[in-house]
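Only a single protein chain was left out; the remaining protein chains are all shown in position.
In order of appearance the chains are A, B, C and D, and numbering begins at 1 in each one.
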Amino acid sequence: MQTQIKEGFQTFKSIFIGMGITLRHFFQPSVTIQYPEVRDVLPAGARSKLFVNIDDCIGCNLCARACPVNCIDIETVKATADIDLGKTSTGNPKRLWVTQFDIDMSKCMYCDLCVHPCPTNCIYMVQEYEYSEFDRKNLIFKFSDLTPDKVIEVKEKLVKETEEKNREKELAQQKKDQEKEKDAGKTGE
Amino acid sequence: MKQPEEIAAYLKDKIVKGVLEFVPAEIGQPWITLAPDSIKNIAKFLRDDSELRFNTLMCLSGVHYPAEQELGVTYHLHSTTFGHTVALKVRVPIDNPRVQSVESVWKTADWHEREAWDMLGIIFDGHPNMTRILCPDDWEGHPLRKDYVQQETYQGITTRF
Amino acid sequence: MGLLDKKYHDSNIIIVSLESALNWARKSSLWYEQFGLACCAIEMMATAASHYDFDRFGIIPRSSPRQADVMIVAGTVTMKMASRIERLYEQMSEPRYVISMGSCSNSGGPYWEHGYHVLKGVDKVIPVDVYVPGCPPRPEALLEGFLTLQKKIENESIIESKPSDKITEEADRHETT
Amino acid sequence: MLEFLENIIPSSTIALVVFALFPLVLILVYALFAIWAERKIAGFIQDRLGPMRTGGFHGWAQTIADMLKLIQKEDIIPKDASSFLFKLAPFMIFTASYAAFAVIPFSSGYIGSNINIGAFYLLAITSFLTISIIMASWASNNKWSLVGGMRTAAQMVSYEVPTIVTVLSVLIVASSMNLMTITEMQTGNDIMGFLPNWFIFQNPFLIVAFALFFISMLAESHRVPFDLPESESELVAGYQTEYSGMRWGMFMLAEYADMLLLSLLGATLFFGGWNSPFGTFMSGPVWGFGWFMLKGMLLVFVMMWIRWTLPRYRVDQLMHICWSILIPLSFVNFVLVALWEMIF
Partner (left out) sequence: MTHQISANVQETREMTINMGPQHPSTHGVLRLEVVLNGEVVSRVHPHIGYLHRCFEKHAEAMDDYSKVIPYTDRIDYVSAMNQEHGYVIAVEKLLQLEVPERVEYVRVILAELQRIASHLLGIGTFGLDLGAFTPFLYCFIEREKILTIFEKISGARLLYNYICVGGLMRDVPDSFKPETADFVKTFRPKIKELNDLLSYNKIFIDRTANIGILPAEVALNYAASGPMLRGSGVSWDLRKNDPYSIYDRFEFDIPVGSGEVGTVGDCWDRYMVRVREMEQSLVIIEQALEQMPDEGNVMEAVPKRIRMKEGEVYVRTETPRGELGYYIISDKSPSPFRVKVRAPSFVNLSILPAISRGALLSDLVAIVGSIDIVLGEVDR
């Protein structure tokens, strides 16, 4: 009986202590951030979305290779000799047209591993996190600034150039061969 | 507290059958290889012997060795009484992957062995409930084998991207 | 969209104001189905917790799918779970919405390539209204996903759409089921 | 009040209907307010804000939006459910709570039906709640619902005993079952010169009786720590699991109406009903109504406050508390109340 009374007393005591705590919190100011109106300031280096500064990209493919999930698709076309693509802001010479630089943010796992190997620091995380979409296709971000026409043009140019080069090579080869034959003929004689 | 070498020597001394050899590793951990059909007896001995007292099975992992056409099971044991640890290994051919179950020795082996069956297709003789644990029951193949080919559809849903 | 879906053939002022009232009610009281799958569920809980507070938007959890309006697919859907997700969706009462939260449910995410047991996008089994990117999305991103969904709800209509629209809608429905 | 209505409304039937609809309007307005208030209170206790955006100021229109949405929701009746009972249960539960308001004296000018067995009627009609919950749970053909329903049946039947005994201890002090008479008996400020003549101050054992009444009241309206019928983390949503749309809304309405009903009963029996705590100051039919609601709301607030503080009991502990603590205690207390009345 005595233990029961004691237990009953403890029950009420603990309940009142608990209610005291919740009452204290009742009058404390809330910790809520009223999101659309007020926003938390994200710390520097917060990882929310990948961004590529395509002007600086040299198309080295290091980020795509570092990506554990293969969500970066890069396609490059070699620039023809007559075109100087200039230099990146870090001073690296650009030698490739980046015809395609797609990042599928619906696959990305925001691990930051692609950022570190980049030699020109052109791929990095930005703080924009509000980009929900009605369609998944819109989550594939295309960073290449070349128009489709330009891509075709560039590719054709390269094909032409390689053809020319090949032809030159072939010519050179033929010349060599002819010379060789000549030489062989000479010696044969 | 015993070192793995001492344990291997002790085991060879006490148990005639089943203890194959002690393998010192280049880096990392050494292990003792055992015969798959005597693992249960050895496990019991390891657990009950007054100088070893391996009362917990920390980990049981199945491994596929494609080069040798073999499957293997690694047991990591630990004794809270003495604080020593040891790794045991058994190897079985892939076309007849049967290992004795140690479920009756260490209860924790129950789920680990089911997982090894599920992932690698190692059959544990004497296990009370040898069913898949992680994959659904109607799954095809054992995914952690190196030659695993992912099934195209599961219940009408394509499994590929 | 519910009982009054496309029940009216032409619009007038009463119907239009009724429509906006109904849409307002639906968008202000999105009760979500309380279940979590993986990592994103922790962030979903964080969103419901004091710091971000779902309740400000009138969003509260319901553990029975019958009473829920929106399903947040928070995390990786596996093959074993896919049929359950489908059934849960079927158990929800119209009007119902689906928010796909995080990379995994958007498209399989990190597991899209080697994950033999992972469903590559929850939209393979149920229709998704809003995709929230992130792995896991920040709580704010999830809230923004809700705001996006609210925008979608605002544009819904109880007026029967034109025949041409109807055909495409039917086609859509067939595709999803 | 009926006469007043008959004076201004030509048809006496319509007057009667208006008269009878008053509690319904009250319940609806109260539910709209209380659900919002509960969310706000929960919010403040948990250091957050609760509804903020719907309707402008502190989300005041939140419940209106909820109700409007529930009306639009698809009404699902499971294929294997017992369709008739399934449809009937929510209406029955709401009707029962509404009907019980008939004998509550809202103010000196308004009581639905001034019958002399008011307290008895009220206790009898609340038993309908139990039946409707069992009906709902059984008809749903869902295992979780069934477990929830069985729990409810056991819980509500058990807790009716201490509720009735504590109500009885007030009734012997008042020696009347008419709730209006009981309230009128508590008019005035005579105790120790300033305390109002409320029953809780008249008899020290009635304080204990009130504590017991309050605990059983929590259980009767299944609030935390006795919210087992719908305990979310165990039984998904208990007996309401299969309900959707406005049918579910009925359950919610009934739950809040039930809370109000029991709080108002508590206020009538122990805290002087519509009597002003300051004697004749601010008394009268309209003020009386205000005082009455204020007292009821305070009790409702305490119930909410408890809900957001405590974990819940287990089903066997709940029964244990009822049968081996509350019931013996309430009987002993009943005798003591009676003895005190006899001696003084």
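Heads up, the rule we're going with is that a residue touches a chain if its C-beta (ideal position, glycine included) is under 8 Å from a C-beta of that chain, and two chains touch if they have at least 3 such contacts.
If you're wondering where the values come from, they're calculated on a predicted model, not measured in any experiment.
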| item | value |
| --- | --- |
| Omitted chain - touching chains that are shown | A, B, C, D |
| Of C:I15, C:C39 or C:L147, the residue in touch with the unshown chain | C:C39 |
| Omitted-chain contact residue, chosen from B:A9, B:A35, B:L134 or B:I157 | B:L134 |
| Which of B:W106, B:F124 or B:Y154 contacts the chain that the document leaves out | B:W106 |
| Those residues of chain A which, in the complete complex, touch the missing chain | 7, 10-11, 14-15, 17-18, 21-22, 25, 31, 42-43, 45-47, 66, 68, 109-113, 116-117, 125 |
| In chain D, positions touching the absent partner | 42, 45-48, 143-144, 147, 224-225, 227-228, 231-234, 236, 308-317 |
| Chain not shown, touching residues in chain B | 25-29, 31, 55-59, 61-64, 74, 76, 80, 83, 85, 87, 106-108, 110-112, 119, 132-136, 143-144, 146 |
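Keep this in mind: only the chains that are shown with their structure count from here on.
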| item | value |
| --- | --- |
| Between A-D and C-D, the pair joined by more C-beta contacts | C-D |
| Rounded Å distance, chain A centre to chain D centre (Cα mean) | 60 |
| Approximate Å spacing (C-alpha centroids) for the pair chain B, chain D | 62 |
| Length of the line joining the C-alpha centres of chain A and chain B, rounded to whole Å | 41 |
| Chain D, residues touching no fewer than two other chains | 43, 46-49, 52 |
| Chain A residues counted as touching two or more neighbouring chains | 30-32, 34 |
| Chain D to chain C touching residues, read off their complex | 39, 42-43, 46-55, 59, 61-62, 64-69, 72-76, 232, 236-237, 240-245, 248 |
| Residues of chain A that touch chain C when the two form their complex | 30-36, 39-40, 48-49, 68-70, 104-110, 129-136, 139 |
| Touch list for chain C against partner chain D, complex | 1-4, 21-22, 24-26, 28-29, 34, 49-51, 53, 55-58, 60, 62-64, 66-67, 69, 91, 93-95 |
